[in-house]
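One protein chain omitted, others in place.
Note that the chains take the letters A, B and C in the order they are written out, and that residue 1 is the start of every chain.
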Amino acid sequence: MSYNSFGHMLRVTTWGESHGPAIGAVVDGCPPGLALSEGDIQPFLDQRRPGQSKFTTQRQEPDRVRILSGVFEGQTTGTPISLMIENVDQRSKDYSEVAKAYRPGHADYAYDAKYGLRDYRGGGRSSARETAMRVAAGAIARLVIPQVTLTAYVAEIGGDRIDPARFDAGEIARNPFFCPDPEAAKRWETLVDEARLAGSSLGAVVECRAEGVPAGWGAPLYAKLDAELAGAMMSINAVKGVEIGDGFDAARGTGESNADPMRPGPDGDTPEFLANHAGGIAGGISTGQPVTCRVAFKPTSSILTPVETIDREGTATQIRTKGRHDPCVGIRGTPVVEAMMALVLADQMMMHRGQCG
Amino acid sequence: MSYNSFGHMLRVTTWGESHGPAIGAVVDGCPPGLALSEGDIQPFLDQRRPGQSKFTTQRQEPDRVRILSGVFEGQTTGTPISLMIENVDQRSKDYSEVAKAYRPGHADYAYDAKYGLRDYRGGGRSSARETAMRVAAGAIARLVIPQVTLTAYVAEIGGDRIDPARFDAGEIARNPFFCPDPEAAKRWETLVDEARLAGSSLGAVVECRAEGVPAGWGAPLYAKLDAELAGAMMSINAVKGVEIGDGFDAARGTGESNADPMRPGPDGDTPEFLANHAGGIAGGISTGQPVTCRVAFKPTSSILTPVETIDREGTATQIRTKGRHDPCVGIRGTPVVEAMMALVLADQMMMHRGQCG
Amino acid sequence: MSYNSFGHMLRVTTWGESHGPAIGAVVDGCPPGLALSEGDIQPFLDQRRPGQSKFTTQRQEPDRVRILSGVFEGQTTGTPISLMIENVDQRSKDYSEVAKAYRPGHADYAYDAKYGLRDYRGGGRSSARETAMRVAAGAIARLVIPQVTLTAYVAEIGGDRIDPARFDAGEIARNPFFCPDPEAAKRWETLVDEARLAGSSLGAVVECRAEGVPAGWGAPLYAKLDAELAGAMMSINAVKGVEIGDGFDAARGTGESNADPMRPGPDGDTPEFLANHAGGIAGGISTGQPVTCRVAFKPTSSILTPVETIDREGTATQIRTKGRHDPCVGIRGTPVVEAMMALVLADQMMMHRGQCG
Partner (left out) sequence: MSYNSFGHMLRVTTWGESHGPAIGAVVDGCPPGLALSEGDIQPFLDQRRPGQSKFTTQRQEPDRVRILSGVFEGQTTGTPISLMIENVDQRSKDYSEVAKAYRPGHADYAYDAKYGLRDYRGGGRSSARETAMRVAAGAIARLVIPQVTLTAYVAEIGGDRIDPARFDAGEIARNPFFCPDPEAAKRWETLVDEARLAGSSLGAVVECRAEGVPAGWGAPLYAKLDAELAGAMMSINAVKGVEIGDGFDAARGTGESNADPMRPGPDGDTPEFLANHAGGIAGGISTGQPVTCRVAFKPTSSILTPVETIDREGTATQIRTKGRHDPCVGIRGTPVVEAMMALVLADQMMMHRGQCG
């Protein structure tokens, strides 16, 4: 069962609500003997942290992570690693409106329908704040697979795409959009700012690429590497679509246009692929090519325009979502996508090692 | 762990290779007291069965399912239901070429890299033949959630889309493409036949809709209804992309265009939604609207055009895949998509009932 | 996978070392709408707490539990409940001896062999301190199955048994041994005190009985109620044996002596059993009779008598375990046994409800 857990051998369980005292994660099954301190995790949290530019929510959270177990004298011990971040900016705002009326597009109505009650403060458990723990756990997963290099970036905001010809990995950290194309980044400043000022929001597409994954990770059927990635990405708040390799474009092509021919590699051992339409996965198992996926984030549901809705009694009403919201959740979703990729890959590496030695 | 199993409470484990003596599935956790016989399963298998038109593989398999356990006097007993289909048409063709050289786009190279060996006859475990057992298991899952109506259909072949204005559910069973638009079906006859004659292949997009899902199924985070659906769909052979609701289109819109406003329903109890961009899922939990998803199938990798590849010794060679292949695997994937939707929903219903009573 | 997790639908993950900053547990899958506060958990922790009599370790831990998530306005929300206890009495004693030499009977050597390193302070992860979190989680499980009454007690210390004829449930809370026989309790004062003064230790047998379990909980084979109980009890530190019902005595009898005849019950509905050799479980499923088990705790391995051992370099040495140890771990194991019984039963109730409605 996996209500709030993720992974098979490297298993992450997260807990916590947006406005409770803290949020946390337990990372179980981590290999022993890895050098680990808070300093290995904090930089990734800082990437995701709110309040760093006007293009993300103005909530001010230091997101300072503490390791409470599983590390001794600077090394992982193989026992569960407990991570905790205290919630600091729990502004005691008035939640009476959200408590009463359902915000369309949010989990409000569905939670009430399921559980009969919900913690409505700041979205409670359904808050994107939970993704901080994914990023923290992902930082540990990276240490498990040091041979893998991960690169996630925003490829598209509100339908405006980067130009692949201008792709520059070094650019990603230089703008507030995780954008690898400096010209797109410039356009997005205007685009996102306009949405922000209008109290509107925009969707985004995030791409992630993992280099250094050897051939052989994954499993034939239900724990396929691509199936695990799809589940992992779709479990991130606001995600509505996942593609591996060419994704939906592959569905529009032919067997010839979609082929990834192979030839002997220069080292005589690892073969070379002449294309990577498959996104590095065939039959659920990695091929040694870069593993690539694309993730669609819907626009933030919280907008200033009043939307028709009902209250808990079923009466018609309207709601405008005031507050400190991301005009484009996909931006801060980028480190989360990267973390989920790291978690899936580390887990699959361990499963592969367990079965195949 | 879930190499070859799927689901939490309603758990399906499949086994078997394309050219072994049989394929099968064990469905564990099924509620007791459901009326079940082979006659409840066979019609769904017949939909997926090969050799029924020139648009699918000419392999001739009766795909006759047997129930070997878990049913007594016509009712499920709550114990595991073992399903088996004997492989009949194991044409003793010459596999020496496939045994030696890797077919690009197939699982050949990845399997060898992972396991050091593979059953190369007809794709072995990676054959689409495995999906017959998903369809069989899905037929049982349908009995667990009789309140739900499932409709899957092909929405697009090789980039040629149906016209939503001509959508007619009754049409789906009347053509060999599971196509709800009679005009598109006519066009596809030519399109697919041309690909078939040219030894080429085409991709497709399958859509699936579940009506009658009550609000409240699913779970907040890693067992989100959409995450489970994404993993389930991506685990089907040849699938490269999954969308829930508007999917990637949502990523191109604004918070306003993506809103699903609510108002009191006519019965005063269930609310009415004015749109369904979310595909019936918010925060990982069903909202009571139809649950919708779209699934991208790549073109069959087996084509007559020679493709550059290597053999097991790493030497350069070429391969043309002769044999009886589907010119468009997405077509026969349609009942598989429907079956996976049934399996996910039945499982989530049981998990919801277990937790929330 | 379940390195540090327990349960299927009601799933508990514990973390923390004896001398780290804190220990904790995440209880996932708890039904929503249960009234829960720290006050529902603390009394059970107080039962297990060290330092309450001279018959248990003198470590002084307030074991004050905090609920960090999953409860809103006094009710469980259905989301993960995070529990934490800060470690207070981490006496900065000298661990250099334990760090170097392996204490026979402890996990020292096995941990080093497995992980290549270990947190040796106070036993680290293998400390009985972890069981505090089982007791805390068990307190929540009790709320899930309010119809069940649990009674655990010590039945035997160092081979000295209670007299079943003098069994008085009310007596259990009145002595420091959880002993239901006041005369045995008196004898044990001397027995345990002598062991304590001699720096020795004693084993114990704990019995637990659950009344109010309806017929039908459990599963036919690998999730049998008795199999789950056996695994749960054997996972407690220092436990070496588990019996259901008559246990090993059943192995010494005949089919006639072991029969549990049935007859119509007085209410005409629930049958009456004339004996309960089976311990309330047949074929892995509860019968409606009290569920009973017996658990064997070995004597604490920490004794003052020097024992031959080796150090990390493999050199012969001797070790005497000074410090604040329980002369009989079975005593404080009693609330832990009760908690594990509660966890197994609550989990099985939910699994039963999920499958059978």
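Quick note on the criterion: a contact is a pair of C-beta atoms (placed from the backbone, for glycine too) under 8 Å apart; a residue touches a chain by one contact, two chains touch by 3 or more.
A quick note: this is a predicted structure, and the numbers were derived from the prediction, not measured.
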Subject >> Residue of B:Pro50, B:Gly124, B:Gly218 or B:Gly231 touching the missing chain in the full complex >> reply: B:Gly124
Subject >> Selected residue (touches chain absent from view) among C:Lys54, C:Lys114 or C:Lys322 >> reply: C:Lys114
Subject >> Interface with the unshown chain - residue positions in chain A >> reply: 1, 9, 29-32, 78-79, 220, 350-351, 353-357
Subject >> Positions on chain B where the hidden chain makes contact >> reply: 1, 3-5, 8-9, 11, 13-17, 20-24, 26, 28-29, 32-33, 66, 68-70, 72-73, 75, 77-82, 114-119, 124-125
Original post:
Considering the entire assembly, which residues of chain C contact the chain that has been omitted?
Top reply: 1-6, 8, 14, 102, 104-111, 113-116, 125-126, 130, 156, 158-159, 195, 200-205, 214-224, 226-235, 237, 239-248, 250-264, 268-269, 271, 273-274, 277-279, 281-288, 296-303, 305, 307-310, 314-316, 330, 351-352, 355-356
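Here is the rule we use: only the chains that are shown with their structure count from here on.
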Original post:
Chains shared as neighbours by chain A and chain B?
Top reply: C
Subject >> From chain C, the most remote chain by mean C-alpha position >> reply: B
Original post:
What is the distance, in whole Å, between the centres of chain B and chain C, each centre taken as the mean of its C-alpha atoms?
Top reply: 46
Original post:
If you average the CA atoms of chain A and of chain C, how many Å lie between those two points?
Top reply: 39
**OP:** At least two other chains touched by the same residue of chain C: list those residues.
**Re:** 1, 9, 29, 32, 78-79
